[in-house]
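Written below as structure tokens is the structure these notes are about.
Only one protein chain is missing from this complex, and each of the others stays in its spot.
For clarity, chains are labelled A, B and C in written order, and residue numbers in each chain start from 1.
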Amino acid sequence: MIVAMQEKATEDQIDAVTNAMMEAGVNVHRTTGVSQTILAGVGPTASLDLETFEQLPGVLNVHRITAPYKLAGRAFRPEGTVVEFPNGAKIGGNQVAVIAGPCAIENSEQIFTIAKCVKAAGAKFLRGGAFKPRSSPYAFQGLGIPGLKLMHEAAEENGLMAVSEVMELSQIEAMLPYTDCFQVGARNMQNFNLLRELGQIRKPVLLKRGIAATIEELLLSSEYIMSGGNYDVILCERGIRTYETSTRNTMDISAIPVVHKLSHLPIVGDPSHGTGRRDMVAPMAKAAVAAGADAILVEIHPNADKAASDAAQTLYFDQFEKLMADLCVIATAVGRTL
Amino acid sequence: MIVAMQEKATEDQIDAVTNAMMEAGVNVHRTTGVSQTILAGVGPTASLDLETFEQLPGVLNVHRITAPYKLAGRAFRPEGTVVEFPNGAKIGGNQVAVIAGPCAIENSEQIFTIAKCVKAAGAKFLRGGAFKPRSSPYAFQGLGIPGLKLMHEAAEENGLMAVSEVMELSQIEAMLPYTDCFQVGARNMQNFNLLRELGQIRKPVLLKRGIAATIEELLLSSEYIMSGGNYDVILCERGIRTYETSTRNTMDISAIPVVHKLSHLPIVGDPSHGTGRRDMVAPMAKAAVAAGADAILVEIHPNADKAASDAAQTLYFDQFEKLMADLCVIATAVGRTL
Amino acid sequence: MIVAMQEKATEDQIDAVTNAMMEAGVNVHRTTGVSQTILAGVGPTASLDLETFEQLPGVLNVHRITAPYKLAGRAFRPEGTVVEFPNGAKIGGNQVAVIAGPCAIENSEQIFTIAKCVKAAGAKFLRGGAFKPRSSPYAFQGLGIPGLKLMHEAAEENGLMAVSEVMELSQIEAMLPYTDCFQVGARNMQNFNLLRELGQIRKPVLLKRGIAATIEELLLSSEYIMSGGNYDVILCERGIRTYETSTRNTMDISAIPVVHKLSHLPIVGDPSHGTGRRDMVAPMAKAAVAAGADAILVEIHPNADKAASDAAQTLYFDQFEKLMADLCVIATAVGRTL
Partner (left out) sequence: MIVAMQEKATEDQIDAVTNAMMEAGVNVHRTTGVSQTILAGVGPTASLDLETFEQLPGVLNVHRITAPYKLAGRAFRPEGTVVEFPNGAKIGGNQVAVIAGPCAIENSEQIFTIAKCVKAAGAKFLRGGAFKPRSSPYAFQGLGIPGLKLMHEAAEENGLMAVSEVMELSQIEAMLPYTDCFQVGARNMQNFNLLRELGQIRKPVLLKRGIAATIEELLLSSEYIMSGGNYDVILCERGIRTYETSTRNTMDISAIPVVHKLSHLPIVGDPSHGTGRRDMVAPMAKAAVAAGADAILVEIHPNADKAASDAAQTLYFDQFEKLMADLCVIATAVGRTL
């Protein structure tokens, strides 16, 4: 950390700041310039709240010069993380993965039909929600564990891995037998109790970026999971909130190269939530792969307009098949496979 | 709801949209203009996802013309809600309430000292966190229920009401005996399971606006609680995320008059989280009261710089006492008392 | 336009609103529902300030149901606009165009060297700034018209078209002989006097999206130029301001498909300004083409780190050549050429 003192800071103020830094376990190097003194602090600064130092008398500003995360940082695994699944699928390597399925698991026929379509299109991951957080208390709330069992069967029958969202700590145990990858939704990105618990399991976690979260905060949340020993974390960009209203969210495609620079973790693009509009899903999926995304997550449904939730952003089967073909070409164009 | 068709929409497309609206239980009135047809839908549109209709062929755009909430709307209680507490304190009436206390309950001495200060300053609510969500897994996590018991004792001894944040559904029952008002934090504003459960209890709930939530979404979340029968909901503005970096968040003072126009629920201003900087707390607290806030929530600590959390935004006792005196004058200036 | 009245609106209020709409030249159709009256207005609403109606007593809200632009709308030219240049190059057709050059024209050698590189790489447009708005009054301000002459010569010698930014109305005349395409910078997107004047010339205009402009506002600004009779407008996405700080701006890739849906005008992606970081230029350029951009605008310089301005986001020649090769493959992957 760097503490820049004000030009008129007194020696007493400089001493007080130095002491406060040392009390926090930080070694202090002082540079005295003609007009300004600078204190460089080296030590366990990751867990410090730097704003506290900014309030001390005589301080101009305080900067963090090392990233506040360690395990998630690129330097920890310069070669990049590849998350491997029991069916042989990988997320993070040269092959771009595709995760597809309905927003919500609705019934047996629906999920088996979709699983078949996912397999036929060459994708290796089936997604579907068993617990749906809805803004209206009267809307469809999901089938719960029975729905998850259905999806797990459908996935197994087609050699797919089952990806499903965990909403609460208490659901983890019941979900474990039927879930190959736990998704953490945008609203739970900073539910630290949930993250800590997911650090204890030994199944991959797909962590979505919060709607107003910075990339640094996303990496900090992944650190929470990894600090429990679960290093199989997959990040996901799904749109951030901006002033623009012509799309539901603004999908931050640049988060993909930024994450690749800062971290070794794979990153998935979710153009369904990223745009909220069916006609934007294909161009944004292609853009994500072109920018280096390690996987794409899309919502599909045989009868998209009648889907129990997220109908507006869900693809029909033929749209999905066309997209898979197009993504295949784009992946090749950036030196990868699909 | 209003569906505006494209200029070139065909009769078949108009029929298909009309049918889709009627299937959703909505009565349709059609206006055929020279260049454009408009379909006005009347019925249970609050629970509909309007974006689904926007995807239908021939549709230009769709507008919601009634608010998606009912119980939280101004029309439901035009005279405004006044939440009453067992100690006689009210939030929502002519008197501006003050809720003060530490970010986290640290120990018995700390919380009793603070309670005494709160009482002496004339405030009627003591706040303190027992469960602290921290971005670092190694940071102080709060004292839990034992801490809450301490605060409850300190509050009782001083005739104050105890306000504390509930982090998870599972904590409600254990917190009930020691909590007079349940705070829902910004990160949980859309934790619908938690909100639904808080609708079942009969104690007031202080609901904080999410860091990227619109005012409409805040009101929708309050609707979740009220739909369970708990009408004692108090809203709280605590800063939103914008591009400006000189403050931690941008405290949206205009949310106060907007909420008063749209809803009957009282609204609290939280300048501590709203700014994240101790030197901004007083001016923003005054601004909130001047704009019509029904209460102010501030963090105080006898040794603010050493507070276990949120040190940078916590007031010292003398700063708090000065603020109370100033707020008293501002309250009078806007025709209220403190 | 649609005016939704409040549930408790009186007949007098409804009459007053109806009269206000008719005074504004709008025909009114009234729909009286069980609980709410709706007034649909048809006529010259594009130039009306709808917020005025929202203030009238008894009004709940007001919606615009037709786009506030006409000439820029997709319906005006469903087949799409292709802007043609004297050297045979086009922007808007099947071929993806590339516009490259330095941020600022520095001297003869620099611009001739760059022009040669641009031509060799197969691009058809040379860009360079002659007037530089700098935040510091002491920084390099550009070479002015003499610089523009240099670039024009360099472009001619290599069969390229010269693209340069016009900062002020008064510069247009002097720039005309040396400029094949006038760029309007993000800060001038709503400089209506400048736009109106550019509507009078008969050379293409490249209009950049303002840093906080919505896509609708961008289209409204293009309407200003087109209303003067100059239909050769090319839009440009160059990043918007959001809360994310790891990139200078957030390049809104989804603006590309949105513009293609709403308008017939071509749209260019500018990954140099969109990210502000050299290492992000290539992935974001590829993403833009994958999402359907009609052209890419990049800053290049033989000695990028020493460029007189925008050094941090400027590509070296070899990086540019590599990018051209990659874009060529991506263009093919989306059914276009480069």
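The rule is short, and it goes like this: contacts are C-beta pairs under 8 Å (C-beta built on N, C-alpha and C of every residue); 3 or more make two chains touch, one makes a residue touch a chain.
All values reported here derive from a predicted model rather than from experimental measurement.
Within the whole complex, touches from the chain that is not shown fall on A, B, C.
The residue touching the chain not shown here, chosen from C:3, C:60, C:184 or C:220, is C:220. For the options B:240, B:265, B:297 or B:311, the residue in contact with the chain missing from this view is B:240.
Within the whole complex, the absent chain has one touching residue among B:28, B:121 or B:290, and that is B:290.
Summary of contacts with the chain left out: across C:49, C:79 or C:318, the touching residue is C:49. One chain of the complex is left out; on subunit C, the residues touching it are 20, 46-47, 49, 51-52, 54-56, 133-139, 167-170, 187, 190-193, 196, 210-212, 217, 220, 224, 227, 241, 248, 276-279, 305, 309, 311-313. Along subunit A, the points of touch with the absent chain fall at residues 2, 4, 6-8, 29, 31, 33-36, 38, 40, 42, 60-61, 63, 65-66, 75, 241-243, 245.
Residues 212, 214-216, 240, 242-247, 250-258, 261-262, 274-275, 279-280, 283-284, 286-292, 326, 329-330, 332-334 of subunit B touch the missing chain (whole complex, contact as defined above).
By our rule, only the chains that are shown with their structure count from here on.
Here the chain at the heart of the structure, going by C-alpha means, is A.
Among all pairs of chains, A-C has the largest number of C-beta pairs in contact. Although subunit A and subunit C carry the same sequence, what matters here is overlap: shared residue numbers make up over half of all numbers found at their interface.
Rounded to a whole number, the gap between the C-alpha centres of subunit A and subunit B is 27 angstrom.
We define each chain's centre as the mean of its Cα atoms; on that basis subunit B and subunit C are separated by 39 Å.
Look at where the CA atoms of subunit A average out and do the same for subunit C: the two points lie 31 Å apart. Contacts with at least two other chains are made by residues 212, 279 of subunit A.
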